[in-house]
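We show some of the complex, not the whole, and keep each chain where it was.
Labels for the chains are A, B and C, by order of writing; each one numbers its residues from 1.
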Amino acid sequence: MTTKTGEIAGDASLAPIEYADASPEVRAIYDDIMATRKADWINNFWKYLAHDPQNLRRIWSDLKEIMGPGALDPLTKELIYIAVSITNGCRYCISSHGASARAKGMSAAQYGELLAVVGMANQTNRLAVALDVPVDGRFAGGNSITRT
Amino acid sequence: MTTKTGEIAGDASLAPIEYADASPEVRAIYDDIMATRKADWINNFWKYLAHDPQNLRRIWSDLKEIMGPGALDPLTKELIYIAVSITNGCRYCISSHGASARAKGMSAAQYGELLAVVGMANQTNRLAVALDVPVDGRFAGGNSITRT
Amino acid sequence: MTTKTGEIAGDASLAPIEYADASPEVRAIYDDIMATRKADWINNFWKYLAHDPQNLRRIWSDLKEIMGPGALDPLTKELIYIAVSITNGCRYCISSHGASARAKGMSAAQYGELLAVVGMANQTNRLAVALDVPVDGRFAGGNSITRT
């Protein structure tokens, strides 16, 4: 692995942990990732996270629970994930969840609209804060996850 | 209007611009907002933004174009808007777009899942950056809005 | 509950879920929170999160695993939590983890130094990005969690 400028040469400790080199504990999680996703490979995020098996296990377990079928369909969840990742500036996450979204059917037109909404929200978020706009009485309950 | 601590008493210049007090230019935009939304009131964001009519016109015009029907359905757009607003910490926007989402049918279960995805994305975004995970070759094109 | 400006009057759906009103599933988690913390009350974060029991369970389970004794002592973990919360501007989290840190022995002098480091890091983070400073070759492995 190299950095942007190529100054940092290979350091074994930085290498992603490949399946062949993984401990049985890590390998079991890799197996579950591939089985859940019906894939035959592991993307880099997990191979880097695997340096700490406890983090690997917890994050994967949570992601598996959260991103599966539910009240929101899987593609909508990916769009939400991308929106957050763009706002936080996570290049890896934009790429990986962008790929997931396309695999789940995201069209170019949908991606263009996603970008439009994300851009606009980032703009109006700042304006609402700058203007210190008070929440309208009619929006009461806007933060709740249940309502009558 | 008062601040959090109630120390700042009313200042006429801070008042939202109500319809009755608005210039014809601003009133025309208010009319378009209400007609587009089939509503009989204007929420505070626009009434504060109206102190600069050019900003009011441009932001409303953009929002109208972006949030209307398209390749993504209006509810999905609201969910994306909320996800960005939570990530940026805009309380007003969470409330206003939360209300819009509920008006468009968002259920409590859907909101719970939205929160789960937003929370998880904020977590993994930071981990991917911390670990400096390189983008997988298989994700090529993840940033593009078109693909073959 | 009221908003900053007092415009939003009580809405039952916004109420925190108190122990007496909680489902058996939620109550069991509340019990575990109190037992783990040797406390006789539940702070608001959990009572609001409880509107979605799955989120409540997962977040609590993760937090319990992460914040317990380990290679880092519990006070250091709280300091790290506060540093992130200040950077993200989460008032609730600054208050709640500030209270936890004090309960674990954080002194006023330590908090003053924490603020100094957090302020300085927020400053130099921006300067390093602005200047596009390339990572020094000698820092190779800076992102790794293991090294030889």
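In this text, contacts are C-beta pairs under 8 Å (C-beta built on N, C-alpha and C of every residue); 3 or more make two chains touch, one makes a residue touch a chain.
Bear in mind that the values here come from a model prediction, so they are computed numbers and not experimental data.
Asker: Since every chain shares one sequence and 3 appear in place, tell me the total number of copies in the complex.
Answerer: Copy number for the complete assembly, per this file: 6.
FYI, only the chains that are shown with their structure count from here on.
Asker: Where centres are the averaged C-alpha coordinates, which chain has the largest centre distance to chain C?
Answerer: With centres defined by C-alpha atoms, farthest from chain C sits B.
Asker: Between chain B and chain C, what distance separates the C-alpha centroids? Give it in angstrom.
Answerer: Centre separation, chain B to chain C: 26 Å.
Asker: Counting only Cα atoms for the centres, state how far chain A is from chain C in Å.
Answerer: The computed centroid separation for chain A versus chain C comes out at 21 Å.
Asker: Mind pulling the chain C residues that touch 2 or more other chains?
Answerer: Within chain C, residues 4-5, 51-52, 54, 58, 143, 145 contact more than one other chain.
Asker: Spell out the part of chain C that touches chain A in their complex, as residue ranges.
Answerer: Listed in rising order, the residues are 3-5, 7-9, 11-14, 51-52, 54, 58, 62, 65-66, 134-137, 139-141, 143-148.
Asker: Once bound in the complex, which stretches of chain B touch chain C?
Answerer: 1-4, 89, 108-109, 111-112, 115-116, 119, 130-132
Asker: Hey, which residues of chain A end up touching chain B in the complex?
Answerer: Going by the criterion above, the answer is residues 1, 41, 43-45, 48-49, 55, 59, 62-63, 66-67, 70-72, 76-77, 79-81, 83-85, 87-88, 90-99, 102, 107-118, 120-129, 131-136, 138-139, 141-143, 145-147.
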